[in-house]
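A single protein chain has been omitted; all remaining protein chains appear in their positions.
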Amino acid sequence: MRQSRKASITMLALAVFSFVLWAMAPATATTIKVATDSDIIKLPDFNVSPMLVSAISAIVMLGVALFVGWLAVKKNRKAPRWAIVLFGLAFVVQALVLLFSGKTMTISDLLRGSLVLAVPLIFGSMAGVLSERVGVVNIAIEGQLLAGAFTSALIASITHSLWLGLVGALIAGAAVSWILAVFSIKYVVDQIIVGVVLNVLVIGLTSFFFSTVMQANQSVFNSPPRFDSIAIPLLSQIPVLGPMLFTQTAIVYLMYVALAAVYFFMFKTRWGLRVRAVGEYPLAADTVGIKVYRTRYISVVIGGALAGLGGAAFTLGSVGAFGDKMTNGAGYIALAALIFGRWNPILAALAGLLFGFAQNLQYVLTAVGSPVPSELLLMLPYALTVVAVAGLVGKVTGPASAGKPYIKS
Amino acid sequence: MKNNRIVREILNTSASTTVFAVLASFIVGGVLIAVANQDVQTAVGYFFNRPGDTFAALWNAVSGAYAAMFRGAIYNYNAHDFANGISPITDTLAFATPITLAGLGLAVAFRSGLFNIGANGQIIFGAMLSGWVAIYVQAPVYVLFPLAVLAGLVGGAIWGGLVGLLKATTGANEVIVTIMFNYIAVYLLGYLLKTPVLKAPQSINPVSLPVQNDAKFPLLFGSDYRLHAGFFVMLAAVAFVWWLLNRSTIGYQFRALGHNPDASKVAGINIGMTYILVMAISGALSGLAGASQILGTERVLTTGVAASYGIDAITVALLGRSKPLGVLAAGILFGALRAGAVTMQANQNVPSEIVLVVQSLIVLFIAAPPLVRAMFRLPKVVKA
Amino acid sequence: MKLELRGITKRFGAMVANDKVSLTVQPGEIHCLLGENGAGKSTLMNVLYGLYQADEGEILLDDEVQKFAGPGEAMAAGIGMVHQHFMLIPVFTVAENVILGHEPTKFGGVLDLKQARDKVRELSNRFGFDIDPDAIVGELPVGVQQRVEIIKALISDAKVLVFDEPTAVLTPQETDELMAIMKQLRQAGHAIVFITHKLREVKEVADRITVLRLGKVVGEAKPTDTAEQLASMMVGRAVDLDVNKGAPKLGKKAFVVEGLNAWNEAGTQVLFDVSLDVHEGEILVIAGVQGNGQTELTEVILGAHARTTGKVSLDDQDLLGKSIKQILDLGLGFVPEDRTQDGLVGEFTIAENLILDRSDRKPFAKGPSIQPKVVREFAQEKLKQYDIRAQSIDSTAKQLSGGNQQKVVLARELSRDLRLLVASQPTRGLDVGSIEFVHDQIIAARDSGIPVVIVATELDEATQLGDRIAVMYRGKIVGIVPADTPRTVLGQMMAGVA
Partner (left out) sequence: ASGPSTPTVTPIDYKACMVSDAGGFKDASFNEEAYNGLKEAVATLGVQEAKVQSPETATQTDYVNGIQAMVDEGCNMIVTVGFNLASATRDAAKAHPEINFALIDSSLSNDDYSPLSLPNVKPIQYDTAQAAFLAGYLAAATSKSGKVSTYGGMLFPSVTIFMDGFKQGVDYYNSEKGASVSVLGATGSDSSKWSATGDFSDQTKGKTLTESFFSQGADIVLPVAGPVGIGSGQATLDHSGTYVIGVDSDWYNIPAHAAYKKNILTSIEKKMASAVLAVIKSGVDKTFMGGDANQYVGTLSNGGVMIAPEHDVMYPAGVQAELDAIAAKIKDGSLVVKSIYQK
């Protein structure tokens, strides 16, 4: 109840802000390009007036804010999700139209790039889901991504096989998470120490072999092939979404499958029920004969394998060759997406997507000329996340036993 | 009975295991060093003709590397006089100062059940504020210096306290927020270093003016050594945190909150206020780390002012089991590794990445005594 | 199936929780295990169930020696257990909790929750519990959770069943139902171990009785023995079972609740126009089945409840809108319903827990610093005074047996200068000796002239302790009656009839 009040207050503030923006909105129109050459039905580009759009958004936002406030005060009800989504949408649309005023905004670029940037985050957050849902905090996502990136590039270079490269990534990610598992389950080391340290360890090892092995013989050890993006017939021709979702590399399609699978197993199967039970209250799980340690090992290791795939997205799925520390903190963002998404793979994926979007936005924007300095624009994804988490998401509670080792008497 | 349990623990767990843990990680590191070493590679080439060479090369490579690390981190026995010989250990302590301060900050948060990984951002804010004061404020030394240090403390406290405030008011998860705040702080610093706010007018590059001499931490052993008075601030912080967590009433409430928020609430502890307080104090200590950077060693603000101390601090805090003295020890260890790495590289051409490997292995091994005992066939600790 | 435990010894560090305990339970027999708090009953059962590994001794089923690496194996061997501390996943639904470990599945491990629900419905009908299979366990009142725990044990139709204090949180009706169930199971030839501190129940169902003290078997008793005999055997001294309190010397109306309404997080109303008043020197018992608003009422008094209308005042000071701290400082002593969650910090030592709501007050704190010496002396004193069984004041709260945990909370709350005492089920899970002691303390508090509010689910306790009894049902006070009102009438009021 308190929560929804906070939400409505935040919303009101943002709505007011949106009115201010309306007041300052420039006259020059924003051209929106939705069509891509491949679409079946060609939608025309259209020009919108920032004024008009601002007006609409501002009013919608105010409406939603008031409605949520009314729910909170009169009905003591939480803000319904649709309201939050509608609100966010209105705000984003207004922001976009204003930022691109006098310029052309190509929707499909905006979206496609967002997904590309989100892929490792989404794989990473899946690893987080599998690991934390079973009660093992996974700070080591960064390390798992990096190990996957390195190994996939190395293997694919040597074997000239993309698929063997992916297998390498799986194994590398699994290996890192297996160490996480052994230390946190068997040796009862603080899971967060292990995670943080594993990241450093993997950075150290990859950098070391990068400079001693890969760089020394680039052509043999670090010139892997790349996955080409495959346009899925028909699907890829859906306006706007088609190019984003269905003109991608095999890794991205793998991600769709993995995402569906993880969600299904976690919430619909016996295995998932047991995993979640162990993550919530291992003693209780133990008392009904669930093998706590085994369950933890298996789930954590599978998660790591997925993160490994995410690593491959940096190399085989994108630029091919491995580069020193190329994941550059994506693992930590994935961790945030995981929490943001309430340990739910789908929501986490959306969080990752939101982040990728904010990041890509500033690329697309600076390309055509941005009204603000790059550093401020670079903050956007991070600031946006804070606003979303603080203003709209609020308190999230993870698996109860995450981080706590299970010791038998 | 209780006593000799403690004795046993010290004997078995802490002391010996730590030694062996360090040993173990140096062995693994040694393997990598050997792999990377030219002479070893060459010698291995004709291993079967003259295996002796290989082993000789191995020994030279590994012993050489670690000897260099020792000279770089503790005592340089090749130096022509004692005065130069001891300068490495002072470097180690100089590096250890900010790492330990930030580590203490995180320790306070961890003990209170808040997983603050925002040390990086909090260091940066401390450094920015402290730096700004130290560069631009005109005041007599006895005002300027304390003010500059205080500014660092406040900067960190604000950036950390803000996280606590968000958590208290909106329930926002501190892990997300601190991660995001780290990036925001980095880019904000980058931005301000391009604007007149921080950028030195005459410089084309994103650097600030150097801090005024009056604002600097006095060097302890003269200009030949880098160790500065910030070291004592750090020691004071260790004592303070010990008191805070073990003797103070708010520290007691911090820990209660950390273990069981519900019971704390029923016992009348103001949860929200405590969150803010915890994060503010935690941030303040990291902010001091920032101050010791800018007023102690860096002297100018650059985008890299926080180094990797934000992440190091997490490890240091946890490795020190979030206990002040433990954090101090861990901090000095990390300082030594950072100081020694350079010599190892310069003198033995050892790739610097190996230090990261060794560093993380040390932590893993120290954190898992049973593993180390198994590796070295040490007696099991009789669990009391 | 016949169960036999031979010379079971279990140590926790230095403390011996079970000392060469032997015990035999025949098929078709209800074997009661009696003992004070911390006697080692639960530990013994956990050993049997494979949760703890015994240091010595062996477990036999039908004269076959068993080796249980984990509960899984014990269950496989036909042992079922209702745990003293719930083994339920709060965020799961009832159905999910019940099937956990032996989930019905369709093709490829897909959960068949429908089958699960049906199974739960069928069982809860059979045993006359009404439980919604889709309810989230964490949101259910403790009483209902206990029923879920029981269903969990029954569903796996085990041959050997252990009930570790299942009745501690059940209503009289529920208790009677449970005991009927136990009798059914006995008929069906199950071997049953029943742990309880309520001698009435023992005398009703027990075929044989074994008494533990300080981890040792002190002997067998017969159901025909008087309650007093059993009690003294348990505690090792004579126990006076019925509360002896003089007539109340009433002072002024110190604590008043008027037209109190309250809503929960979800926005549904949980208290409806509650009005009551308590005089100085008077004990008002709030009787009622778990989950009829008592919890919320106590929360409101404590100041922990967000949305309320009406009036709550102590010594003419309005409590509504005051912070918990302010209210505690006004002299409220509060014994929460759920001691492990709200009353104690499990990782803290006994000493630390004893100052939980006074850590920054004299004499425990001087200025910003805590005074360790004072704290420890205080703890030593309370440990003795309340006879808390623990290795030392430095043992952590979560190492304590249920009963001893409760004592720590009581020791803390009763040892401040009170203006009002609110205690939810102060004797839940306590052994007879402790109950006697606690009751004496509460009455002492009352006679010292402060108003006392006790939330009780136990009719015995209600009638013995109360000067007046307010019965709650569905968030309303259905009536405030004198303490000598007959059990049947009270029972009906609590059930909402009459």
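When the chains are written out, they are named A, B and C in that same order, and each has its own residue count from 1.
Here is the rule we use: a residue touches a chain if its C-beta (ideal position, glycine included) is under 8 Å from a C-beta of that chain, and two chains touch if they have at least 3 such contacts.
Everything numeric here is computed off the predicted structure, so don't read it as measured data.
J.: In the complete complex, the chain left out here touches which of the visible ones?
T.: Contacts of the unshown chain, counting the full complex: A, B.
J.: Quick one: which of A:A13, A:L52, A:L235 or A:A367 touches the chain that's been left out?
T.: A:A367
J.: Residue-wise, where is chain A in contact with the chain that is not depicted?
T.: Interface with the chain not displayed, on the chain A side: 104, 106, 108-109, 113, 116-117, 120, 210-212, 215-216, 218-219, 222-223, 226, 228-229, 313-314, 318-321, 323-328, 330, 359-360, 363-364, 366-375, 378.
J.: In the full complex, which residues of chain B touch the absent chain?
T.: 36, 38, 42, 72, 76, 91, 94-95, 187, 190, 194, 200-206, 209-210, 226, 293, 297-300, 302-308, 338-339, 341-343, 345-347, 349, 351-352
Note that in this section only the chains that are shown with their structure count from here on.
J.: A-B versus A-C: which interface comes out with more C-beta contact pairs?
T.: A-B
J.: Return the distance between the CA-based centres of chain B and chain C, expressed in whole Å.
T.: The computed centroid separation for chain B versus chain C comes out at 48 Å.
J.: In whole angstrom, how far does the Cα centroid of chain A sit from the Cα centroid of chain B?
T.: 30
J.: Could you pull out which chain A residues touch chain B in their complex?
T.: Spelled out, the residues of chain A in touch with chain B are 3, 6, 10, 183, 187, 189-190, 192-194, 196-201, 203-205, 207-208, 211-212, 329, 332-333, 335-336, 339-340, 373, 375-376, 378-379, 382-383, 385-386, 389-391, 393-396.
J.: Under the touch definition given earlier, write down the residues of chain C that touch chain B in their complex.
T.: 13-14, 302, 304, 323-325, 327-329, 334, 336, 341-348, 352, 356-357, 359-360, 365, 368-370, 372
J.: What residues on chain A touch chain C, complex-wise?
T.: It comes out as residues 1-2, 75-77, 268-271, 273-274, 276-277, 280-281, 283-291, 400, 408-409.
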